[in-house]
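Note that one protein chain is taken out, while the other chains of the complex remain in position.
First chain written, first letter: the chains are A, B and C, and each begins at residue 1.
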Amino acid sequence: MSFLAKKKCEGVLGATGSVGQRFILLLADHPFLVLHKIGASSRSAGKKYKDAVKWKQSVPMSDELGELVIQACKATEFSDCDLVFSGLDSDVAGDIGIFTSNLLLSFSIMQLCEMYVFVIDQYTEIEFAKAEIPIFSNAKNYRKHPLVPLVVPTVNPSHLEIIPHQRRDLGMKKGFIVCNSNCAVIGIVIPLAALQAKFGPVEEIEVFTEQAISGAGYPGVPSLDIVDNVIPFISGEEDKLENEAQKILGSIDGTAFQEQDGLRIGATCTRVGVTDGHMAFVSLRFKNRPSPSPEQVTEALREYQSEVHKLGAYSAPKQAIRVFNEPDRPQPRLDRNISNGYTVSVGRIRSGNGGHFDIRYACLSHNTVIGAAGSSILNAEIAAIKGYL
Amino acid sequence: MSFLAKKKCEGVLGATGSVGQRFILLLADHPFLVLHKIGASSRSAGKKYKDAVKWKQSVPMSDELGELVIQACKATEFSDCDLVFSGLDSDVAGDIGIFTSNLLLSFSIMQLCEMYVFVIDQYTEIEFAKAEIPIFSNAKNYRKHPLVPLVVPTVNPSHLEIIPHQRRDLGMKKGFIVCNSNCAVIGIVIPLAALQAKFGPVEEIEVFTEQAISGAGYPGVPSLDIVDNVIPFISGEEDKLENEAQKILGSIDGTAFQEQDGLRIGATCTRVGVTDGHMAFVSLRFKNRPSPSPEQVTEALREYQSEVHKLGAYSAPKQAIRVFNEPDRPQPRLDRNISNGYTVSVGRIRSGNGGHFDIRYACLSHNTVIGAAGSSILNAEIAAIKGYL
Amino acid sequence: MSFLAKKKCEGVLGATGSVGQRFILLLADHPFLVLHKIGASSRSAGKKYKDAVKWKQSVPMSDELGELVIQACKATEFSDCDLVFSGLDSDVAGDIGIFTSNLLLSFSIMQLCEMYVFVIDQYTEIEFAKAEIPIFSNAKNYRKHPLVPLVVPTVNPSHLEIIPHQRRDLGMKKGFIVCNSNCAVIGIVIPLAALQAKFGPVEEIEVFTEQAISGAGYPGVPSLDIVDNVIPFISGEEDKLENEAQKILGSIDGTAFQEQDGLRIGATCTRVGVTDGHMAFVSLRFKNRPSPSPEQVTEALREYQSEVHKLGAYSAPKQAIRVFNEPDRPQPRLDRNISNGYTVSVGRIRSGNGGHFDIRYACLSHNTVIGAAGSSILNAEIAAIKGYL
Partner (left out) sequence: MSFLAKKKCEGVLGATGSVGQRFILLLADHPFLVLHKIGASSRSAGKKYKDAVKWKQSVPMSDELGELVIQACKATEFSDCDLVFSGLDSDVAGDIGIFTSNLLLSFSIMQLCEMYVFVIDQYTEIEFAKAEIPIFSNAKNYRKHPLVPLVVPTVNPSHLEIIPHQRRDLGMKKGFIVCNSNCAVIGIVIPLAALQAKFGPVEEIEVFTEQAISGAGYPGVPSLDIVDNVIPFISGEEDKLENEAQKILGSIDGTAFQEQDGLRIGATCTRVGVTDGHMAFVSLRFKNRPSPSPEQVTEALREYQSEVHKLGAYSAPKQAIRVFNEPDRPQPRLDRNISNGYTVSVGRIRSGNGGHFDIRYACLSHNTVIGAAGSSILNAEIAAIKGYL
């Protein structure tokens, strides 16, 4: 394909954070996306990457990467990039408002500096777009914007069709902004899309999560809070779980998104001592009666093929969903790396036994791959195939 | 009170197991229950306790205890005991039927020996009763028996009223058998009892658990399964959660129990790397409309006083339920030892936001204290106060 | 004893930190030391304790404690206290000098504020003494001061004899300052004292530690650094291990200390995912030939009685040292709470097999009890018995 012939230079914003580190890892051997520039807070700008980052990946950083010099996250610094990935994570920053001053004081200076940078940068992500640099964002700021597609690549790549309208509206020719969803939402919405495609709308979901510590960044969760313990709360997370899926699972109607109507989600989010991989336990009720059996659900998940497979995107996993029959799977340590973290695993599919819910199952997603950086990369590949890049 | 004046000699069956160890810890300083004999599998009989047990408690075993000689678990060996506590745990044994031969092979010989002993002993628990030795059981075998009370001490001590009928039916004068519920059920049913007492029947519950490794005994969960991991399945556990509460929350009507009608429970049970303390996350729907607000639920839980408090039982906690306002509590490591593990903690009380469920909350219970041994001890204290002992 | 008859009002400085929290726990039921005032950084001053502290103990804080109002750590605020315990921990603060600016930025604002307070407060600890308030310090600032006793209560209580000279020198009548050693040093020095008392001087020690995360305070060690990991380095710790024991094990000669000559210590310190309890693995060489056998070493440790036992100090453990014969003990989770954390456990005593070292063993100490707050409390009890308080 022609887009493969042409290498694209890309930049990574927020390159020292945990999502930024994952971007860099995933792009290391990419056939046509070539890491060209890295950006971080102005505090780190001018330093070599190896001197500014606390690298916490189990794959060592390459020597070349370590020598890269960090730029400030300004559009002018990235004007020679064909596109930019942003790991600037407003999921942390956005929560500032609800912190008591006491809690705020427990943030590290680094976190606070980044927050400040975020408060600026997350709203300047759009500045990259306006400067005609396409940007793929992991922050939450534009997720609900009526002209910004919120794309989970194995679910709703068609939402990229809004890009021409977005460009028109904001006066851009080449630039645009595409958003990722929250890491926990992404894992949940993929099986949901498969089930709705086959059995019609889901009416109500009760979801419970066990989320990995890498989701909180570094230094993130103190060890005294997680050794011999779980934390039954993640600030702001339940709200995202209850409200982002409706846009992703909704439709695009010419120039506007239509959120899925009548989909109610109730969420409980907890933190457990797992490095990577969010577990989600889902109970759901379909609208149509009779509802499908566990066997039918299993088959539908197993057979699910999303548009991204047909498009032939390089990073697309063979299976968007891997279904387990073993009663005790999926498990984070064993299954998070299936298809390098691009596949979501589902298991424990069982009947609701005549209660309010029709079906229960467990699913696992790699929170920094398909739940963050990997989704952005796949979105970029799709955008390239569709001619937006 | 007169029963306080009279010391009772008690025996502990299954004394080398994790529930048995907890019995011994809790009884160490008891004012009128005096440890007299300990029983374990025939393999351990005749050995000193210190030579037969793998003591895994964070409180050291006393020298006196270490020197106690283990008896076989036969009624004849315990005929000089006023009562017997049984930590024989058929929760493990009972699952044998569903194991594949491959899984079975992964059990230790010790576990299998115990299982065999269990298969015998759990059905011989009733032999202790018939031999006129009152027995307080943690096994599941008699929980559903129509003449055996299934008692959570801070919920339904009135169910002990069945004892005279049980004695009549089985031809006993002093003997009887009283059962505990499953460790996870106990933690859930206490707040539920408080809410139903105030707001009328609950119609449906969706419950999700994060259970401690001590619940699986020793050696129990292999470390390779729990470091950097969670296990999304506990064999047989969900079934107990879905089916035991109805009897506990039901009524006693003269000579028979009446299970609570129309209470549907859907359960998902997971294992996490916590030593002690089961977390349960509950979403529930009341029958009566309008349903209570989170504030009303909070107040009802806070004010809950069960019969056991009025009776003045020695081990009864001041509060059956401790309510937290902090958004990130209760947590296992910080809160499992409130009132020495006899209190259940509840937090994160919040509205169902107009969905199927009215209320959501998190609760924490110490799985080997109020979830097992402590419940039996409180049950014995109540039985003594009520004159059955 | 007369000192028992008279209650002493005491204050705790650094009350919100992890050593401060442990002070408060240990003093909760103390027969004659009554918690009167609590101090913390000026940022917390004026707040209720429950609103300023992140309580991380497995025993809940009492309601009374929660309502106590925090004072600034100034001598004027504590003038009505008979003595003051200081949990101000310069072990953290003191390391500032070696941090790169990058590392420094990873400290939380709370930590940095405390550091700043420390930088002030640790050097103002002496101000309390000068204001005639006896102070027991956990900080490192005065440990090497020629007029300040560095006392491990089960080792060298006689070093308190310097107090009159200290008072004379600094112009105080009632005030004085007594220091604790570093938490890891304390655990090592107790068995060492027992062995030297019996077999004469030790010439060389190679020590390796596995230290608990509570030793780094809160938030302290990030969970991403300790889940499925160990950290082979603790900043500044090895230096303390190599240099503090010589003063503790030295003698007091009229008005001056004489450090133990010719005792060389080589140390390697690591951090592991244990909440409380430092393990130390010691290989040592005695000066005298022939060296004692493992059996002789075992007996000497078992029989060790320090002066504190003869003095009848309230918190003194029955045994300063508990010796294990089991090959796999002591272990942190099982043994750290022996005698409420005031006893040090030793096991794995074995021969050096003809190499440079004569003997190897493992020891375990509760790092915030005997390793910090508990030592200060025992030191205060001794000071009271000896008439300095």
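We adopt the following convention: a contact is a pair of C-beta atoms (placed from the backbone, for glycine too) under 8 Å apart; a residue touches a chain by one contact, two chains touch by 3 or more.
Owing to the predicted nature of the structure, the values given are computational and were not obtained by experimental measurement.
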Residue, one of C:Leu25, C:Leu88, C:Leu334 or C:Ala384, that touches the chain absent here:
C:Leu334
In the complete assembly, which of B:Ser62, B:Ser79 or B:Ser223 touches the absent chain?
B:Ser223
Options B:Ser42, B:Ser158, B:Ser235 or B:Thr275, residue touching the unrepresented chain:
B:Thr275
In chain A, positions touching the absent partner:
55-60, 227-228, 275, 333-338
For chain C, which positions touch the chain that isn't shown here?
204, 206, 208, 210, 225, 227-233, 235, 242, 264, 266, 268, 270, 272-275, 279, 281, 283, 285, 327-334, 347-348, 352-357, 360, 362
Where the missing chain touches chain B, by residue
43, 51-52, 54, 56, 102, 104-113, 213-214, 218-228, 273-275
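Assume only the chains that are shown with their structure count from here on.
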Quick one: most central chain, C-alpha centroids?
B
Averaging C-alpha coordinates per chain, one finds the centres of chain A and chain B separated by a number of Å equal to 42
Centre to centre, by mean C-alpha position, how many angstrom separate chain A and chain C?
47
Residues of chain A touching at least two other chains
225, 227-228, 273-275
